[in-house]
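Only a single protein chain was left out; the remaining protein chains are all shown in position.
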Amino acid sequence: MALRESSLNGKSMITTQELSRDEIMEIIELAEDMQENRFADKYSKVLDQRSFLMFFYNPSVRTRQSFEIAATELGGHGLYIEPGSMRLQQLDKPPEEQGGETIEDVAGVMNRYGAGVGIRMLEDKIDRYGRGDEVLREYDKYLDKPLVSFAHDRFHPCQGLADVMGYRKHVGKDLEDVTIAHVWGHGALARSHCSVQESMLISSRLGMNVRVAHPEGYDLDEEVVEWTKENCKENGGSFDIDHDPVDVYEDADIVYSRNWMSRDAYQDGEFKKEEEIEKALKYTDWICDEEKMKLTDDGLFSHPMPVDRRHEATDEVASGPRSIILDIAENRLHVQKAYMALSMG
Amino acid sequence: MALRESSLNGKSMITTQELSRDEIMEIIELAEDMQENRFADKYSKVLDQRSFLMFFYNPSVRTRQSFEIAATELGGHGLYIEPGSMRLQQLDKPPEEQGGETIEDVAGVMNRYGAGVGIRMLEDKIDRYGRGDEVLREYDKYLDKPLVSFAHDRFHPCQGLADVMGYRKHVGKDLEDVTIAHVWGHGALARSHCSVQESMLISSRLGMNVRVAHPEGYDLDEEVVEWTKENCKENGGSFDIDHDPVDVYEDADIVYSRNWMSRDAYQDGEFKKEEEIEKALKYTDWICDEEKMKLTDDGLFSHPMPVDRRHEATDEVASGPRSIILDIAENRLHVQKAYMALSMG
Partner (left out) sequence: MALRESSLNGKSMITTQELSRDEIMEIIELAEDMQENRFADKYSKVLDQRSFLMFFYNPSVRTRQSFEIAATELGGHGLYIEPGSMRLQQLDKPPEEQGGETIEDVAGVMNRYGAGVGIRMLEDKIDRYGRGDEVLREYDKYLDKPLVSFAHDRFHPCQGLADVMGYRKHVGKDLEDVTIAHVWGHGALARSHCSVQESMLISSRLGMNVRVAHPEGYDLDEEVVEWTKENCKENGGSFDIDHDPVDVYEDADIVYSRNWMSRDAYQDGEFKKEEEIEKALKYTDWICDEEKMKLTDDGLFSHPMPVDRRHEATDEVASGPRSIILDIAENRLHVQKAYMALSMG
């Protein structure tokens, strides 16, 4: 293991789209070795005495546990911070009307203290789609240390890496020509686009055929759709997008059923959560169930969790024999350890 | 030390009543050695690189500090989680009306990440007596790793172990025929039954004579009372319960004065804290003071802390020479280290 020689050394990760294909494979292959040798001595001192700063504007089960444990297993320390306990500048007020701290200053201090920084920012913590991505890039501008997205409005790179690591285990190391169907799910949560968008991007980088289906009004980020098309073209996969809740399952190898909010979720700088949920709950056809799964080619069920059971997918599917959601959740730990080792080790 | 050969390896602990007498003694004797050799090398790597997931539905001073430090002193990491920062299913809403995560899914992920799990759930976080115990057992069903109660409505196994470790130090290793008087205290808090119930159970397992006194309407869990009686019968101790605030002290070796809520504390799914406090504060006779302590056989004062001074006990008693409350609080650390080493090491 020659971590220091990686091109990832010192590199931030806001989306896998900004990594080279080699860098993506380097992380995944190291993660696979880390899974096999989870507590081996060779990885237990990579972040010795080092502190990783974990900044959660939004709470999270998996992300918090998996990053804090990743730091621990590399011999370091993950420091959990909820900005509610900080006197940061508020995003929704002009700087001259408040005394909170600027991102320049917060990041400037983090540079001195930490080995790297992670940030989660989405849903109600932003005032319009795209704002979280801007804030992360603002932090990154002032940070000398690697910044990694813990999920934000646009992207979720660690989830994407965990997803494909799971597909490599269950489908095979070569994912070319494997078909993944992303299908919108109705639901009692109004979720960000980051997981599904990251999945489209990384799947298409690895030569997979990428399908997307969602009701009208639930369009995804145009730029992400465009990048996915280009990725498919470059790497030999096909790309399809439509509005039918059933056709998308036909002969798919993997089904990725997930709720996401509509284009109207932010209005006048506010996240209209209740309206979004009310609207989404009406699309009762949009659920991944056994009947639809029979149309697939003995397809796997993939989901970034938490699953909104009975909305995004039935219990039968989510807890069924073709569900690989727990394996993928576990992969979060391994890919994050690998990224941290390569970028901060 | 052959931790791996213990029958406790991989075993959950929801109450000491579900451990064998040998397992109880194994924990206590290891804890006594860990106290004597607190930072010895032999214990400093038992949980090396491992993470222990600490789930606090309710806050706590001692439990949080003692478990997080226990993990640290065993070379591991205690990960503090307040479910307020998680999108869990809410207990008081039917699953089909919400999108939060199920216990099956949360536990399924914890299995992949952690070496063990602890949960605290009582008072206002449940909607009726017994509910916390059900939730813990629901988690345990889906967990492959040991689950330990951090105190819940019915039981508090670590407190019980710490209590008897304290009695062994101050009374002698053999607790047979030692008399412990549990006496209800009035107070400005409405407390759960877990500590006193666990004390009754573990004291009676070790052959102690168990007394209980409380005002009418403050009955304890019938099943726990029944188990305690049976334990006494099996192990040679006597069992007495009545409603007199003074008689219970007569010739006792240990007095355990503690407030607990009445049987009416939960009504229509709500914890009626204010009503409980108002009612409890009227029983001003129910306080452990110097005068009553004179009736004992130079009795020790025991309490799981925090003490509601001037209600449960006077300052004179709580800070007096026969108070062993700080020793018992310290024991929490040692018994928890011992349990974690035996079950997760």
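Chains here go by letter, A and B, matching the order in which they are written, and residues are numbered from 1 within each.
By definition in this document, a residue touches a chain if its C-beta (ideal position, glycine included) is under 8 Å from a C-beta of that chain, and two chains touch if they have at least 3 such contacts.
From a predicted model like this one, the values you see are computed outputs, not experimental measurements.
Visitor: Any idea which of B:254, B:307 or B:344 touches the chain not displayed?
Guide: B:307
Visitor: Among the options A:25, A:81 or A:171, which residue touches the chain absent from this view?
Guide: Checking each option in A:25, A:81 or A:171, the one touching the absent chain turns out to be A:81.
Visitor: Specify the residue from the set A:104, A:124, A:177 or A:234 that touches the hidden chain.
Guide: Once the missing chain is taken into account, the touching residue is A:104.
Visitor: Which parts of chain B are in contact with the chain that was left out?
Guide: 39, 44, 56, 59-62, 64-66, 68-69, 72-73, 75, 82, 187-189, 305-311, 319, 325-326, 329-330, 333
Visitor: Under the stated touch rule, tell me which residues of chain A contact the chain that is not displayed.
Guide: 48-51, 53, 76-77, 79-81, 84-88, 95-102, 104-106, 108-114
FYI, only the chains that are shown with their structure count from here on.
Visitor: Rounded to a whole Å, what is the gap between the Cα centroids of chain A and chain B?
Guide: So the centroids are 40 Å from each other.
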